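Note that one protein chain is taken out, while the other chains of the complex remain in position.
In this document, chain identifiers A and B correspond to the written order of the chains, with residue numbering beginning at 1 in each.
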Amino acid sequence: MYESGVERPSSLWVSQQKMKNQITNALSNFFFEYETPRQVLVRNRRVGVVCRLIQLLVLAYIIGWVFIYEKGYQSTDTAVSSVFTKMKGVGYTKVDGRESVWDVADYVFPPQGDSSFVVMTNYIITEGQMMKTCPELPGKHNCSSHADCEGGKLKRTGHGQMTGMCVNETHTCEVLAWCPIEDDRKIPDPPLLMSAENYTLFIKNSITFPLFGVTRSNLVESVDAKYISQCLYDPKDSPLCPIFRLGDIVNLSGFNFSTIAREGGAIGIVVDWTCNLDLDVKKCKPKYNFHGLYGNPNETDKARASVGYNFRYAKHYMEDSKEKRTLLKVFGIRIDIIVQSLVIIPKCTTDSSVCGIATVVCDLVLLYLLPKREFYKNMKFKYTETHEESFILNTRCFPQQELN
Amino acid sequence: MYESGVERPSSLWVSQQKMKNQITNALSNFFFEYETPRQVLVRNRRVGVVCRLIQLLVLAYIIGWVFIYEKGYQSTDTAVSSVFTKMKGVGYTKVDGRESVWDVADYVFPPQGDSSFVVMTNYIITEGQMMKTCPELPGKHNCSSHADCEGGKLKRTGHGQMTGMCVNETHTCEVLAWCPIEDDRKIPDPPLLMSAENYTLFIKNSITFPLFGVTRSNLVESVDAKYISQCLYDPKDSPLCPIFRLGDIVNLSGFNFSTIAREGGAIGIVVDWTCNLDLDVKKCKPKYNFHGLYGNPNETDKARASVGYNFRYAKHYMEDSKEKRTLLKVFGIRIDIIVQSLVIIPKCTTDSSVCGIATVVCDLVLLYLLPKREFYKNMKFKYTETHEESFILNTRCFPQQELN
Partner (left out) sequence: MYESGVERPSSLWVSQQKMKNQITNALSNFFFEYETPRQVLVRNRRVGVVCRLIQLLVLAYIIGWVFIYEKGYQSTDTAVSSVFTKMKGVGYTKVDGRESVWDVADYVFPPQGDSSFVVMTNYIITEGQMMKTCPELPGKHNCSSHADCEGGKLKRTGHGQMTGMCVNETHTCEVLAWCPIEDDRKIPDPPLLMSAENYTLFIKNSITFPLFGVTRSNLVESVDAKYISQCLYDPKDSPLCPIFRLGDIVNLSGFNFSTIAREGGAIGIVVDWTCNLDLDVKKCKPKYNFHGLYGNPNETDKARASVGYNFRYAKHYMEDSKEKRTLLKVFGIRIDIIVQSLVIIPKCTTDSSVCGIATVVCDLVLLYLLPKREFYKNMKFKYTETHEESFILNTRCFPQQELN
């Protein structure tokens, strides 16, 4: 194969050898060499003293401030925060000629003023439920014969234990359950408690930054008892008033009240504490932001999975020595109050930038301020090519221009 | 104007021209020049090998530890934490000759052992409320004629829907509401459940750091069943006992029990997990801190907006086929248990400091340990002025002094 090319393998061999040599050299050089920057040792008292002093300050700063005061490892502080909420307002319903008034003990779940709670705006009530047998609702649990209703079985989406009977009138299985079965096929429209729009929410939020020993409340200095008794939150006019109209909250989150009131939804109120603790602590004030969480009409939620916000709630009672209950399917606005805190403290990165200050300053003194600066420049810099008359720039990360 | 000074404008022009030139030069130099440190290339096998080995170790550390094990981008771990609380103790009240005993199912809201809950210490009870019409409480909703009470309207701070009648006896509007209206104008003093001081709170807290695979519980190794059955938290003597007397919690937060019990308040208990996972995981133990959140007597809260902590809670029942309810205005101590975690792991900053180690060590070897060190010093350093006999200092961020 190599008949006509005697030298070829040979030249190939040579170049291979050469390359091999080069690689060997490169490797041996790589392992046996070491380069280090050349230094100019300046024996000048002024420059030396300035430099040492700056280094000392930096050192003191690092040890004293960063490690002792700030404990070094932590630049942001986890805040201890607590939220207390209180709704006010009364709702009125007239269903089937029966008038009812709903106060805070009836429409807020849970009652104790949690940071996350639900305000009822609509409901389906099923009164006088008792433990007995009755047919399931027509619709999901249809049957044509007793064989379709396996006795003793519990269906996950059913309401009770099947007795094995198929009821003729409804064509559904008979179950042992809280009877009558709740009929939630039709959600009241318009929502029964549209008056919820005028309820107000009072938020009390206290926040502590333990590391900085700072405690703040959303009832800041300007928010006193007199102001609270008459104010109402408005993003522009009263951004610090801690009393919010439910209708405003809904609108600020991008919802339409009558839509959200019908099927329910969730809203996040973010209390944002972005505080620069270098300034007066009184300037550390909260900001309120409103986010629609579920049932956002901007999402095409209708087409998607789960709409609205609802849960079931039962009130048990005894009548004629029998346990009964009133079942409420509650549609409501769930409000989550989320406290966000960010403490801004001017913290230099320890490792490199701070240490570099001394060098930068001393070089500036050496090269631009001392009378012998030209001499030092020549010591420090070795020029490669001369084009035009020269002056020297000390360019670091942020170019510093200097004319002399 | 310039008669007597012919040369002046000329000299001004000259200096302007000079300055212009200088600026042009400076700019062109700035853009066309580049400086780089001069390096000494040391061809010494010992130094070279040492240097490469250290660099290799650093590289292995960075790649292996920082990027693979710690996933590089994360230095602190979000902990998964869960808190379970359980109150114990019995309260006793005697109001209008009627004796009552209050147990945990009656005085803790919510009942299920949440990390945030309220312990009732005082209450205003309104029994047998029914949906009917009755006049509002004297005070806020006064009226002089029927015209003051617009029929069908709901007042935000009222208790129900106005019927349009002004009741002569009380001079207040008549409302459709849960009647009789709760009279909360006088808060029982002393608080009805002063015995709450002796209730105990048991805290069970489990914390998991998923990234480190560490799970800890506040029932640490030394806290066994026998110890729990008899211990009581004390900041000095038993700082790990998870059973707290309510009176102690209140005192440690800086409150006075009888004050806070009367109108309510909020207390944060911080369970602080600051763990150095380099040490034995058994040394990772919780610390309990107590913070007064609302109603702090140190604040001049009286003068300020909202005092105390209370909420309304209703127990519904049926009597003679009519729905009635018992309304409780609950004054209590809200306790928020907040888990804070901080995992300290000795993590070098990757970018600069770690990489610099190789250089520092090699320079030390080169300049202070090798027999030819004087030669290398002369290569590395260029002396500017000689004052006295010299030895060389290698000063980095933290001045390292070396006598030779």
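One rule holds for everything that comes next: a residue touches a chain if its C-beta (ideal position, glycine included) is under 8 Å from a C-beta of that chain, and two chains touch if they have at least 3 such contacts.
What you see is a predicted model; the values in this text were computed from it and never measured.
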Among B:22, B:55 or B:274, contact with the omitted chain is made only by B:55
Determine and list the chain B residues touching the chain excluded from the picture.
30-44, 52, 55, 58-59, 73-74, 78, 80-82, 84, 86, 88-92, 99-101, 103-106, 110-115, 195, 198-200, 202, 204, 206, 208, 210, 215, 217, 219, 223-225, 227-228, 242, 315, 317-319, 324, 326, 351-352, 355, 375-376, 379, 381-382, 387-391, 393, 395, 399, 401, 403
Where chain A meets the left-out chain, the residues are 22-23, 25-26, 28-30, 32-33, 35, 37-45, 47-49, 51-52, 109-110, 116-118, 131, 154-161, 175-178, 266, 268, 270, 289, 291, 293-294, 299, 303-306, 309, 311-314, 316-318, 321, 325, 327, 330, 334, 336, 338, 340, 342, 344, 349, 351-353, 359, 362-363, 366, 379-387, 390, 392, 395-399
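Please note the rule applied: only the chains that are shown with their structure count from here on.
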Note: chain B sits from chain A at a C-alpha centroid distance in Å of 15
